[in-house]
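A single protein chain has been omitted from the complex, and every remaining protein chain is retained in its original position.
When the chains are written out, they are named A and B in that same order, and each has its own residue count from 1.
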Amino acid sequence: MYAEAFIASACGRVMMKIKKKYQPYMYFIPAFLFMGIFLIYPLFSQFIIAFQHYQPFKSMEIYFSFVNFKKMLTDEVLWLSIKNTLIWVGFSLLFQFPLGLGVAFLLNKKIKGRSFFRTIFVVPWAISPFLIGLIFAWLYHGRVGIINDVLLKLSLIKEPIAFLADKNIALASIIVANIWFGIPFFAVILLAAMQSIPDEVYEAASMDGANQVDKFFGITVPMIKPAMVNTLLLRTIWIFNFGEIIYVMTGGGPAHHTEILSTYIMYVAYYESNYGYAAAIAVMISIFLLGYSIFMLRLLRSGEKHG
Amino acid sequence: MAKKKSLVSKILLIILFFLLILFTVWTLFPIIWIFITSFKPESELFRLPLKILPEKITLVNYFEINKYIPYFRFFFNSLIVSTSAAVLSVFSSMLSGYSLARFFFKGKNTIKFSLLITQMFPVLLLIVPLMILLRKLHLIDNLFSLIFIYTAFTIPFGTILFEGLFLGIPAEIEECAMVDGCSRFGALMRITVPIMIPGVAACFSFAFIGAWSELFAGIMFLNSQEKFTLPIGLFMLIGKYEVLWGALSAGIVMSMIPILIMFFYAQKYIVSGLTAGAVKG
Partner (left out) sequence: MKKLLFWLLIVVLSVSMIATFALAGCKTEEAAAVEEEEEAAAVEEEEEAAAVEEVKEEAEEIAIRFVIKTWSKDQTDNYELLIEKFEADNPNIKIDLVIIPWGQEYEKFTSMIISGDIPNVAESVDSEVGLFDELNIMLPLTDDQISELKGMGLDQSAFDVSTYVDGKIYNFSWLSWMYNIIYRKDLFQEAGISVPKTTDELLEAAQKLTNPSEGTYGFSWRGAGGLSTMMPIILTYIGQASWFDKDGNCLLDTPEGIAALQWYYDLYKTASPPESTTWGYAELIEAFWAGSTAMYANTTETVPPSIKKLGEDNIGVFKYPAGPSGKRFNLFSYLGYTRFKSGDTAKDEAGWKFLKYLLSEESLASWSGMSYAVPNAKAMDKIFEDELYKPFKEEYALIDVTPAFYPYFLPEWQGFEFRSTSDIEAMVIGEKTPAEIAKKWADEFTPAMKNFMENNTGFNPVTQKME
């Protein structure tokens, strides 16, 4: 009897130990199920193709080689794309983030009709990126576009501005569309984070004589910092690869001046039939972004230690 | 002193309201044009000189949209795909995020980085391997393929979102419950999650909207017209020889409605209203 009880409790303890050891991983099961099958497996196959000479429709030969990576060194268009990508990401974030934060801050306040405002702000996010590209291309149109029309009528310009055809401003014009599209995302996430801060904290600070600015930087920002950091990182990665709007508005033109890395990949894969090279560029992007993420997270973690 | 404070805060309120109006104009500006166009008859589209307001307001674009594409069929498909993907995504992300926030285990950083890596690879190149995979799973031309793919793509973000939010809630909350005899999972479900409602609402919105507006995967993995989702339908209005702007603008306006409704309710939950005072006490 004692033996049975002893074995039962021992089993129980072992089970508990196993359960305890693997419990963290068990929580990941649903995620890994979906991601493993539909994301990681295809990703892996592409990683392999990056190291192959793979040009369907042009050549029947498939073999392993570093030719794709060598090609990157001499490809002018690739370097132009890299430069454009950095401008694209940098300026998009420069406006999306502060404006999103500002909007979240405004919507956090008890103002009349804020339900209405909060709902309205999500509109840009609700529209397919390609439709956004179409709408903005149309707004920018030289003949039937309303922006040029208004500027001409106000005599601010003499001729319509070639928003999407002038190599110097085309990328900027598209960045505006991207900013418009991206603000709601930041606004929503940061608002949710701000909402988790209990009112008492603010009230206590008020009683200690803190003003709005103090409250914002002293309470709000530190308490939403984890959400802020993670969202910013993820958003950087997304914008980096977000080529749909550009593809619709200019197709990467004129002459590759609005080409970013992800649209260039599309170009190389579909129009040069060079899937191997496209995969190699993608691998390069991933390595860069991975390094960037590690660097950023380390930097912010060390910041946290002091805070 | 009290008088000064109330004046300052009144002025502040006005400024804030003004800023909100400004942002609203900025947000709605491109949409207003579409909105107005949707009420214009065919004859008034693209006439120079550009007139903003329609001379004749008509609802013909709305009533006749089914002439061009089976709009409501597409609408329904999108609704199903987006809701399912959002639910699955929230569920999976919440669990994963919780694990990242609460536990210290081997490979935590690896997992975190592999979540990020999946977002770093340009999606376009995954199309062909996914096509091969989906054929093997007999999921081509099946809405499930989109549901699973959208879920997979939105999990990394959801996980990181939940991790951040869970970290903001002290672990003591669950530990209190566990002391009272609750299992960890039970504590999670019954106590922490209700506090997490803003996060759930945000994650749900995010996944839903992402799925609702996704176009290219839909085109690549669906073959029969009756399975197409709404973005594909709107894409089809851009014909080879003419863009059907009337139908397209009406279609866009109607496609925003579920998002607005969903988000109207979601944002009410994002207003927490619940205090985390339980911890302090």
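The definition used in the following text is that a residue touches a chain if its C-beta (ideal position, glycine included) is under 8 Å from a C-beta of that chain, and two chains touch if they have at least 3 such contacts.
Not measured: the values here are computed from a predicted model.
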Contact partner of the left-out chain, one of B:Leu20, B:Ile34 or B:Leu88: B:Leu88
Selected residue (touches chain absent from view) among B:Ile52, B:Met189 or B:Ile257: B:Met189
Listed residues A:Lys21, A:Lys58, A:Lys109 or A:Lys153, member touching the removed chain: A:Lys58
Touch residues of chain A, complete complex, unshown partner: 56-60, 137-138, 141-144, 158-167, 170, 249-256, 267, 270-273, 275
Chain B residues touching the omitted chain (full complex): 46-48, 67-69, 77, 80-81, 83-84, 87-88, 91, 127-129, 131-132, 135, 138-144, 147, 189-190, 193-194, 216, 219-220, 223-225, 227, 232, 235-236, 238-243
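Following the convention adopted for this analysis, only the chains that are shown with their structure count from here on.
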Centroid distance [mean C-alpha coordinates] between chain B and chain A, Å: 14
Chain A partner contacts - residues on chain B that touch it in the complex: 12-13, 16-17, 19-20, 23-24, 26-28, 30-31, 33-34, 46, 48-50, 52, 88, 91-93, 95-96, 98-99, 103, 105, 108, 111, 113-126, 128-130, 133, 148-149, 151-153, 155-157, 159-161, 163-165, 167-169, 184, 195, 198-199, 201-202, 205-206, 209, 212-216, 231, 234-235, 238, 252, 255-256, 259-260, 263-264, 267-268, 270-272, 275-277, 280
Residues of chain A defined as touching chain B within the complex: 23-25, 27-31, 33-35, 37-43, 45-46, 102-103, 106-107, 109, 111, 115, 117-132, 134-136, 139, 143-144, 146, 149, 180, 183-185, 188-189, 191-193, 195-196, 198-200, 212, 223-224, 226-227, 229-231, 233-234, 237-238, 240-241, 243-244, 261-262, 265-266, 269, 275, 278-279, 282, 285-286, 289-290, 293-294
